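One protein chain is absent from this view; the other protein chains keep their places.
Residue numbering begins at 1 within each chain, and the chains themselves are lettered A and B in the order written.
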Amino acid sequence: MSLRLEGVSYRYAGSTATVLSGVDLVVERGEVVGLVGANEAGKTTLCLVAAGLAPATIGGRLVGTVHIDDLSTAVARPFELAQRCGTLFQNPATQLSGTAPTVWEEIAFGPRNLALPLAEVVARVEEAVRLLAIGDLVRRDPARLSGGQAQLIALAGVLALRPSYLILDEPTSQLDPQGTRLVGDALAALAAHANVGVLIVEHKTDLLAGLASRVAVIEAGRLVAGGPAADTLADERLPGWGVQPPAPVRLARAAAAAGVSLG
Amino acid sequence: MDWLSRQFSTRVIVLMPIAIAINIVLGATVQQALKLPIYLDSIGTILVGVVAGPFAGLLTGVLSNLIWGYLLPAPIGSTTIGPFAIVAGVIGLLAGVWGRLGLFRSRRGESSSIPGAVVAVILVGALAVYTYARAYASPTDFQNNTGFDPATIDQSRIFFLLILVVFVALIAVALFLRRDVGAVYAIGAGLVTGIVAAIVSAPIAAVVFGGVTGSGTDLLVAAFRAGGDSLVSATLKQGLLSDPMDKMITSFVVFFIIGNLSQRFIARFPNGERLVSTSSM
Partner (left out) sequence: MTADRPTGSPPSPPDFVLQAPSGAYLSLNPATKLLVAAVEVEAAFLVGTWTGPVLVLLLVLASAAIAGVLPRLAVIVAVTVPIVASIMLINGFLYPGAVDVIVRIGPLAPSVSGFQFGLQITLRLLAASLALAVAYLATRTDDLLSDLERRGFGRRATYVIGSAIETVPRTVDRAAEIVDAQRSRGLDTEGRWWRRARGIVPLAAPVVFGALTEVEERTMALEARAFSTPGPRTVLRVLPDSTPQRLGRYVLLLALVAMIVGRITGPLAVLP
C-alpha cells in the first residue's frame, strides 16, 4: 500500500505545455519524502497530480497512472480522494472554510462533510487537536489567528479526515519565522507519531533535512535526482537546479573552499 | 437536473460568496464614497451569471440583496436594498442567458463578427428607441392620475440621447482600447438588462419607498415629480435613465474582467467554453 506515480505526464486544460513528464515517485506510509526544485519547475503541479486534484477538480490531461493505495485518481471523485490523501497548501487564509465561528467547528468541517456520526466527528476533532497540541486554540475565532496558527488549524482540518497520505505544498512559505517553527515542530511530531506517508515540497532545505528520509529534485517537469535525504541535499548539482543546500552543507563547502577542515 | 447541479460545482459555490462581497462592497463604496448616480452593485451577479449560468446568477443576485439588506450590521447593511432582491435576481438570470448565448465571448481579431455586431447594435438600438418612446413620449400611460398635460414636456429625446451617447462611447472605448468586437455584444446585453431592471424595479421602489432610495438617484426622481409625473412614472423614468447606463458600464467591466482573467481559469467554469475566444484556443 503506497502512493504511487508511474510514468506521469500532465498538462493543464487549455494549454499545450507539458508541465510534468515521465515522473515516477513512490511514498510509503510512515515515511516523509521531500521534493525540491526551482520556481516553475512543476512542484505545485506534482502535488496536485499526486493528490488527485488534477485532473479530478481542475481538468487537464494526465498520462500514466497515479494510485493512492488501490484507488486510481483518474476515476476517483474528489471526496473519495480527500479521505485517503490530505493536501495542505501555501496560503493559510484560503484554506479555512470561513464559515465556522470557532476553531473546533473549523476542524469538524471535513468530518461533518462526510456525514459521520456525531461521536465519530468529535473523536476525530479531538484526535487532530491532540496530534498537533492545539488544545488552547479550540475556542478561538479562526479569522483571528496568526498565520502559523491558521496553518496548524488547516492541517488539523485535513488530518481530521484521517488520510493515509499527506501532501504539503510549501506549508511554511507564507509564514514568519515564528510560524515556520510552529508548523515545522508540528510536522516533525506528526511524522514521528502518526502512521502517514508525507510528500512535502519545501524550499527551506534546513527544515527538510530534519524531516525527510528521502528527497527528490524536480527540474522542468522531470525528476532529476532522488535518494536518501542526506545524500540528495549534499548533491553538488543542487545550486544548479535552483535549490539552496542546507546551512551545514553550505558551511562545509565554504570551509573546504577556504581550505579549512571542519573534522 | 444535471444542467442545474452542474451550475453549482464547488468552484461556482466558492465564487458566489466572493461575487456577493464584490457586489456589496463596490455598491456601498460607489454610493457612499464616490456619490455617483449609478449603482455598480451587480458586477459580481453578472459575472457569476455569465460564467456559471442563469440559475447561479439569479441566486447570487437574490442572496446579495438579502444578505446586504438583512444579515450585515448597520454601516454596510442597508434595509433599502432587500426589497430589490427580485430585480437583482432578474439581472443575474439575464446575465446567465447572455452567457449561454456567448455574448460575453472575447472576439479579438475576429473580423467575421463585425456584421453580426452591427446587426446587434441596430436591434438593441431599436429596442431602446421603442422603450424610451413609450416611457417618455407618451407619458399618459404612466401618469393617468397626475392630471398633468404630457404634451408640454418631451424629455424623451434628451434622455434617449444620453443613453445612446454612453452606449456609443463605451463601444468606442472597447473597440479602441481592446480591439474586440465582442464588447459590442456585451454592452448591448447590458443595455437590455438595464431596461428590464428598470421596469421590474420601478413598482417596487414606488410601493416600498415612495419612489426614493436615499441615494444620488433621488434627485432625478424629484426632478420628474416636479415635472408632474406620478410616483411609478417618475421612478420608472429615473430607472430607465440610471439602470441602462449602470448595466452597460457593469457589463463592460465584466467583459473586461473576463478578458483579463487567465483563460485557463475561465475555462473551468460551467459556461467556460462559451467565453474563451475560439482563436486563442
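Observations
The criterion applied here is as follows: a contact is a pair of C-beta atoms (placed from the backbone, for glycine too) under 8 Å apart; a residue touches a chain by one contact, two chains touch by 3 or more.
Note that the structure is predicted; figures quoted are calculated from it, not measured.
In the full complex, the chain left out of view touches A, B.
Considering A:Gly60, A:Gly86, A:Gly147 or A:Gly179, the position touching the chain not shown turns out to be A:Gly86 (whole complex).
The chain omitted from view is touched by exactly one of A:Thr45, A:Thr73 or A:Gln95, namely A:Gln95. In the full complex, chain A contacts the hidden chain through residues 48, 51, 53, 56-58, 77-79, 82-83, 86-87, 89, 91, 94-95, 97-99, 101-102, 104-105, 108-119, 121-123, 126, 129, 135, 138-139, 143, 154, 157-158, 161. Of the residues in chain B, those that touch the hidden partner chain are 8, 10-11, 13-18, 20-22, 24-26, 28-30, 33-37, 40, 43, 59, 63-64, 67, 69-72, 74-80, 82, 143, 145-148, 207-214, 218, 221-222, 225-230, 253, 257, 260-261, 265.
Convention: only the chains that are shown with their structure count from here on.
Annotation: 44 Å between the Cα-based centres of chain A and chain B. Against chain B, in their complex, chain A makes its touches with residues 12-15, 57-59, 78, 98.
The residues of chain B lying in touch with chain A in their complex are 10, 17, 263-264, 267-268, 276, 281.
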